[in-house]
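Yeah, one chain of the complex is gone here, protein chain that is, but the others are all in their spots.
Read from first to last, the chains carry the letters A, B and C; within each, the first residue is number 1.
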């Protein structure tokens, strides 16, 4: 590697660092992403120019194919499906890292390329292990989020034992390979397969609600795998960028898990699932206070001065954000105090509700974070919860019950004088935990409707009544 | 360098990083310093063990001498003299870096050690330049702070031109050396001398008030010089630690200069001095409202409910902190609201007043930062300023005048109903700027006394009156 | 371990330190974009894939596996940055006044 290549690689790595740096604040985030992308272009072009590639045409075609797939997928994906898209992109990255490691190993073993000893072999094996776990885990995460298969929290007997055995097997085979034992290629093949299996088994028991955190963790893993392949290729830009992502991804995972109130250990080893809380049986039996749109309109217009709106995933599904904004501004023009309470994980990705309401031109001054708004509920006359369940479910605070959301901080809407739910049915939300608030006939009004239709009727009611 | 050495060096560097990290917060600062010192011990012992030193006895003696000097100096120094002590330690560090660079150059040139080309030569020359500037600059800073010679802001004609000529001379000679021109050793000798001169000339025009910032900047320079010598010796721990100090020192310098309200460019190129504001002539002429301790006691006891104390350098000199604390608690026991206003640069080092009052067992709850307390002065009945001038000097806000403190945020004590100064005379403070508030006969009472004696009398007065 | 390897190890550790320092308090709003952007960055493994597949002396196995890795890496990069950009685009929508919420 000559000087210019090394310097270009260093510049690319610095652009990644500055890019991540700028992604820490909303005002500079876009330029951060652009900087990083620019760094990537520099790194790839430098590679193409300064290494003698024996099969350039093939490589170009492969790049073109990948670029088209990536661009089309990224452009087509619905906003609500972005988390699984990230999972997918992460998965292919992990796969690539594992494959690069395999190639390097194959070169050393089979083609007699110069080996650089135990350290390099170790990094190669780590690359295979981590890359495969990341690939397989991401596939499962994708499938769970996309509702393809293995959705929810799937538990199977002895899973900890099986995982431990698999992992020990990988370790044993790795020691064999590093120590120069027999059948190295076969060993690596088995390690490859076992790691894939391990990735699947690790993610399968985790419920969909925790998937964003899992994806973030796998993201950090892929970074680490990339760094490992950097050692084998003795390529600084791979080492720097990979370990950068590995470390920052780890911190980000911790931030996410703490903002979701789900400790990482509990997610990975907890395997909550066992006691499924989707007990549809008794739902229908308990009485609820079901109302019509006019009742809601009247309650808001004549019986409430301070109103807080709580948007949830259902609002995004129904694309009813403009109606919610319209309802809010109508009420405001009638002299009422209207705010929006944004739970950090409402919807299906962080910031989902902020984005949604920004589309509807709701001023950011009216959006309140959970910590800020929670103390206001006791003084609030009416809370209008549209298409949300988990984020307002008081069951999360119930310490006697172990549910997938227990421990997660929620919006304490039950402290308001009146709570109005706008949703289609009594079915629970993402985490599958029933909401006791539905059955509080004193406090709660249920408007069973699609969010769009329901809000439309309420707006009409408020305007005319 | 073998693997163990490299790993030990890496551990030392990481300990420095974690040490600096912990120095960011008061609770962990002590452990941060210990961690760093531990890293240093590892680095030095590793060096002694893994390099074949031809003259170990001499080296040990030199280390012993240095350790004794350093320890004795550090132990003996008065708290108020710590800034110049730091300057001195920084100076010897810079000197060491320059000398190491000279040795490396001499080895290559004279003893025909293997040269590694222009890059290494450049780093060596940079090491000489930066190290010498840092050494000489620190000596001048030390002397200014210690009131030895060249105190105050000394300006001389054409200083910018002289500096520029010197610097260009250094650059020209460096190019000669790098290009393999004639008389390389002589050139380096001249560069050495010229850099020393440059260091002196750069710091001489800067007033003592700005010395802490200058020392911080020179500190960053020494770090950089150490990193440069790391290149010549191809030693990672030097490179990492040096550049770490260089970068963090730069940021720290910026933090300091912004908390002192003195932009860096103005300090270095401003050379304020010209218009010396120490015009003792007219001071005595203007009338002041001079009072006795009993007057102050009466004013505090009978005419004030809300009192703010402002400690300054004079309190430290007189060691009157216990009396100030006693006065405060006496007044508090009489039902008054008493607070302490701490200006960030009151005294002679950041945190000076905090330390002083902590020694006197004043609770930290009662200490207020400038930003917090400044809005309280208008509602305050009496401000007692003990041994402070610059930090309460309203002239700093006077935009029409260019003084060494102009632009520095100050405590707006003039907004209080009454201001009481306890100091020995009308002489100004560190920056030499006269305080118009002294001459406000309506608002200001001047108690001319040593802080200790004056406060003692006031305490007695408040207790008895 | 030779000295080049030791240098690489040092670089690895320093980059990890940078990664840890870089992320401290990030508003929840930016968690997903940040994850997505770092996700795109590890697509740098494409560089490794190109070098691995393009080096002299490969055979069919290396070619097939390597080209798959190239495709994968490119998807990671292009998709990753693109989708991050789309996410951030959404935050621009509406009348967001400067710094508030987040």
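We take it that contacts are C-beta pairs under 8 Å (C-beta built on N, C-alpha and C of every residue); 3 or more make two chains touch, one makes a residue touch a chain.
Values in this document were obtained by computation on a predicted structure and should not be read as measured data.
From the options B:4, B:53 or B:186, the residue with contact to the unseen chain in the full assembly is B:53. Residue-wise, the contact with the chain that is not shown comes from A:6, picked out of A:6, A:65, A:162 or A:460. In the complete assembly, the contact with the undisplayed chain comes from B:44, out of B:4, B:44 or B:165.
Remark: the omitted chain is touched by one listed residue; of B:200, B:252 or B:317 this is B:252.
For chain C, the residues in touch with the chain missing from this view are 3-4, 7-8, 10-11, 14-15, 17-18, 21-22. Residues touching the missing chain, restricted to chain B, are 13, 16-17, 19-21, 23-27, 29-30, 32-34, 36-37, 40, 43-44, 47-48, 51-56, 58-59, 62-63, 65-67, 69-71, 73-75, 77, 79, 82-83, 85-86, 88-90, 92-93, 95-97, 99-100, 102-104, 106-107, 111, 113, 116-117, 119-120, 212, 215-216, 219, 222-223, 225-227, 229-231, 233-252, 255-256, 259, 342, 344-345, 349-351, 354-355, 357-365, 367-369 (touch as defined at the top). One chain of the complex is left out; on chain A, the residues touching it are 1, 3, 6-7, 10, 14, 17, 236, 240.
Everything below uses one rule, namely that only the chains that are shown with their structure count from here on.
For the pair chain A and chain C, the distance between C-alpha centroids works out to 17 Å.
Here the CA centre of chain A is 48 Å from the CA centre of chain B. Distance from the chain B centre to the chain C centre is 42 Å, each centre being the mean of its Cα atoms.
Of all residues in chain B, none touches two or more other chains. Chain C has residues 1, 13, 17 in contact with two or more other chains.
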